[in-house]
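Yeah, one chain of the complex is gone here, protein chain that is, but the others are all in their spots.
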Amino acid sequence: MLQNAWLIPVFPLIAFIILLLFGRFLKDKSSYVGIAALALSFIFSLLVLMERIGGETYGFTVNWLTTGDRTISAGYEVTALNVMMLFVVAAVSLLVHIFSREYMHEDNRIHVFYSYLALFSFSMLGLVLSPNLLQLFIFWELVGLSSFLLVGFWYFKPEAAAAAKKAFLVTRIGDVGLLIGLILLFNATGSLEYSAVFSAIEAGAATNTMLTVIAVLIFLGAVGKSAQFPLHVWLPDAMEGPTPVSALIHAATMVAAGVYLVGVMYPVFLASSTAMLIVAWVGAITAFIAATIALVNTDIKRILAYSTISQLGFMMLALGTGGYVAGLFHLMTHAFFKALLFLGAGSVIFALHHRQDIRNMGGLWNRMKITSVTFLIGTLAIAGAPPLAGFWSKEVILAAVLEGGGIVLFLIAAVTAFMTAFYMFRLFFRVFTGEFKGEHEPVENKKFMTVPLVALAVFAVVAGFVNTPFAAGLEGFLTEGLNVGEQAHGTIWLAGLSVLLAAGGFGLAWAMYYKGTVAQDFFTSKAPGVHKLLLNKYYLDEIYQAAFARPTVAAGKFLAEVDRRVIDGIVLVAARSVERSGQVIRKQHNGQLQTYGLVTIIGGLAVIALAFVLRGYFG
Amino acid sequence: MTPQLIFFLILAVMAIACAVLVISLKKISHRIIAMAFCFFAIAGLYFLLRAEFIGIVQIIVYVGALSILFIFGMMMTDHRNVTFVPDRKRGHKILSFLGVGTLLGLMLYGISTLDFPVNEAQGGTGEEIGIQLYGHYVIAVQGVGILLLAALVGAVVLARKEAE
Amino acid sequence: MVPVTFFLALGAVLFCIGLYGVLTRRHLVVVLVCIELMLNSVNINLVAFSSIGPFANITGQVFSLFIFTVAAAEAAVGLAILIALYRNRESIDVIKQDIMRW
Partner (left out) sequence: MIPNILSWLVFLPLAGALLILAIPKENKNVIRSLAAVTVLAAVLLSILVWISFDRTVSGMQFQQLIPWIDLGFVQINYEIGVDGLSVPMLALSSIVTALAVFASFNIQERVKEFYIFILILLTGLFGVFVALDLFLFFLFFELTLIPMFFIIGIWGGKQKTFASFKYLIYTGISGAILIMSFIAIYFIGMQASGWTHSTFSIPALAEIYANPAAPEVLTSGIRGALFLALFIAFAIKIPVFPFHTWQPIAYAEAPTAATMILSGVLLKMGGYGLIRIGIGVFPDQVARFATLIAILGVINIIYGAVLALVQNDLKRLVAFASISHMGIVLLGIASFTAAGIQGAIFQLVSHGFITALLFFMVGALAERTNTRNISELGGLSKSVPVLAGFTLAAVMAAIGLPGLSGFVSELLTLIGVFGAPADILPAAAVFGVLAGLGIILTAAYLLWAVKRTTFGPMQEKYSTLKDARPIEYIPMVGLLGLSLLIGVYPTILTDVINVTVTDILSRIGG
């Protein structure tokens, strides 16, 4: 089965090609093509996962590119980390495909949507299977492309078009860093195969400074893709895309690719303590500021987006403080419950005819039972309520941060965990409890939408049990044969603290938004400045506009003038002066034969005189 | 002072004097007559060089035919008025004189420094020239014949009044 | 025997007189006459070299015959052009024949 792992991404690719060529004839039947392809991929990845547990790493490569005497290969590899990812990606992708059939059925470009979705699944599965950094980068860009296409799916909405462009551009900045990083790595170690790179680094192929530079550049790629501070600004805007896309790409899989990248290249990061420190701090800052913005936002999808950014920051923080397993474990659990939350939000939005502002929602608990219950499970999971998935992963993260990051980082993580619980329950209470505020009575959606919700809810409940303090199965599986340092484990008081934070957040939200015992503007009235700052997302978009976008365009305008007036001007002046002198000299040709003759004679004489002076008379 | 030299000097002075007259006389008809005399003197020089055939051809073609041709040309155009107003600029004349004078000086200097062995040929009889012309240079003669024909036709075409 | 250089000098003098005439006279017929003069001066050189010179031989005279023909053709065509010109522009002043400019 491991030999056939390469088929997993090929199924969606085939689906993509079919839909590209014949999509417009299939119309809404194209969803079946996508679902079938993903079902096959899911079954295969399940089989591969089962075979890999307790099995060996399998790899296969062919030469892709030869430059001079060095070669870059292409192929695939089945390791512990990527079977886990394969399974997660295939599972979420399949469920999103199913969900989208109902969600998108009114759109007459549904075949295009499914072809993009298939392209994304292909790229993401390919990314995960890559045995070397370059191939990873290739698929990395392809997922970026699919993200661009899907965010801009409703291209006729100006916001969607702008968001798509912004998403591609901002991640592109990180991608170039990653590209340069991998080139430096290639030049230093002569290879891009993970295993070859790691052994070359262990053998001391690169200096410590070089390693730090490489690690930071690679991390820059992760920062772009995983929407870490300061490149996180694209992700909230990317919510302009259809909601299933947000669930799949911008919550569960693609944005987690950055975390996956750091995980895959972990030995490189471990070799440089500076890089680790940067990863940890970037993660912490991201987790904190995204959580603070989520506190005040009122768009259901954007709250979830900021929550995603914050959780991704958590994963980075874990990785940066030595919690290899912790970060990747949280990656997996987060994929399930965040996909669940997004699809739940999608279900709500669909039922409410594409309204997204939570201030206009409420009272859905009795009207949409399945959505409400599954959403509550997701909320509990992300808040860290035991024994749901989020509890286990968040606990190991806190343990890793405390052990490897010191007290400051730990405090940030703890505060963020508290805020997470608060804003998630704020969202829950405002959407599902209280009075219903719309005109059309919402009803529960059809099975195509509810079945994926239930399936994901199951995952959100059970996914945590693969790695508990009592049976650290995932840890053993992931770290086998890898030197990633000692992994931290949670203690009982940490678990208690974690539950306490979650409960505190829940309690505050309950008091403010359900019971009303604390006024909703209790905090905002105390610090209106802070509130405004948070509402405007720390003015980062405006700062970037002023600092980068506008100066570049201004420079372009200025240089265009320079080009036209100075550079082309010089050329034109030269051309004109030739023309002018031609006009002046032309006047000397007055048609007088005898003048011509005289000039000829004098010219000839001058030549003779020259010969006379230079050489003597004719020789 | 051999007789040839004496004759040469006489003929040379005559040729130069007539040439100067060609460019300095007032009336156009006088100028053409001066030209004829100049050519006549040159024909004499050919006899002196024992190129009798060329000398005779010179008299026939230049002194005879060409002079008449020029007189016809003169008569068919404006021949009363030889001086034109306004006159050419003085600068042009002076420059021309200086230029031409320098050229002459250069050539005379060059000629005076020439130094090469001298052989004399056995004169040019009509027979010898004929053998050369219709033997070695026959193609050129044909070519020149065509040229003359072309000139004849061309002259007729050019000078003819254009049909209305 | 007259040295060949005398003939060459005579040729040069006649040539220069002709040239001066071509450059300064304003009557087109005179200009043509002067051109004939220049051609003749060349003929003198050719004939002189064919009689007295390092490689004295008959070819020089043959060549001068060709020049005669060319000169005759030139004179005929030249005069024809002159007549046509006069007919069209009513002048044979060289200075006024300046349409061939720029």
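For clarity, chains are labelled A, B and C in written order, and residue numbers in each chain start from 1.
Please note the rule applied: contacts are C-beta pairs under 8 Å (C-beta built on N, C-alpha and C of every residue); 3 or more make two chains touch, one makes a residue touch a chain.
Fair warning: this is a prediction, and the values are worked out from it, not measured in the lab.
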| message | Can you list the shown chains that the omitted chain is in contact with? | response | A
| task | Check the options A:I14, A:A39, A:I180 or A:V458 and report the residue that touches the missing chain. | result | A:I180
| task | Determine which one of A:Q3, A:N63 or A:Q520 touches the chain that has been left out. | result | A:N63
| Among A:S273, A:N360, A:T552 or A:Q588, the residue in touch with the chain that has been omitted | A:T552
| Which listed residue (A:R172, A:H489 or A:H531) would be found touching the missing chain in the intact complex? | A:R172
| field | Residue ranges of subunit A at the interface with the undisplayed chain | value | 63-70, 134, 137-139, 141-142, 145, 152, 155-158, 161-162, 164-165, 168-169, 172-173, 176-177, 179-180, 183-184, 186-187, 552-553, 555-557, 559-560, 563, 567-568, 571, 575
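In this text, only the chains that are shown with their structure count from here on.
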| said: For subunit A versus subunit B, what separation do you get between their C-alpha means, in angstrom? | reply: 99
| said: So the centre of each chain is just the mean of its C-alpha atoms; given that, what is the distance between subunit B and subunit C in Å? | reply: 6
| Which residues does subunit A have that touch at least 2 chains other than itself? | 594, 598, 601
| request: Two or more other chains in contact with one residue: find those residues in subunit B. | output: 88, 92, 96, 99-100, 103
| note | Residue positions on subunit B within touch of subunit C in the complex are 2, 4-5, 8, 12, 15-16, 19-20, 22-23, 28, 31-32, 35, 38-39, 42, 45-46, 48-51, 53-54, 57-58, 61-62, 65-66, 69-70, 72-74, 76-78, 82, 84, 88, 92-93, 96-97, 99-101, 103-104, 107-108, 111-112, 114, 116-121, 123-124, 128-129, 132-133, 137, 140, 144, 147-148, 150-152, 154-159, 161
| task | Give every residue of subunit C touching subunit B within the complex, in rising order. | result | 1-10, 12-21, 23-30, 32-34, 36-37, 40, 43-44, 47-48, 50-59, 61-62, 64-66, 68-77, 79-84, 86-87, 91-93, 95
| said: Give the list of subunit A residues in touch with subunit B in this complex. | reply: 594-595, 598, 601-602, 604-605, 608, 617-618
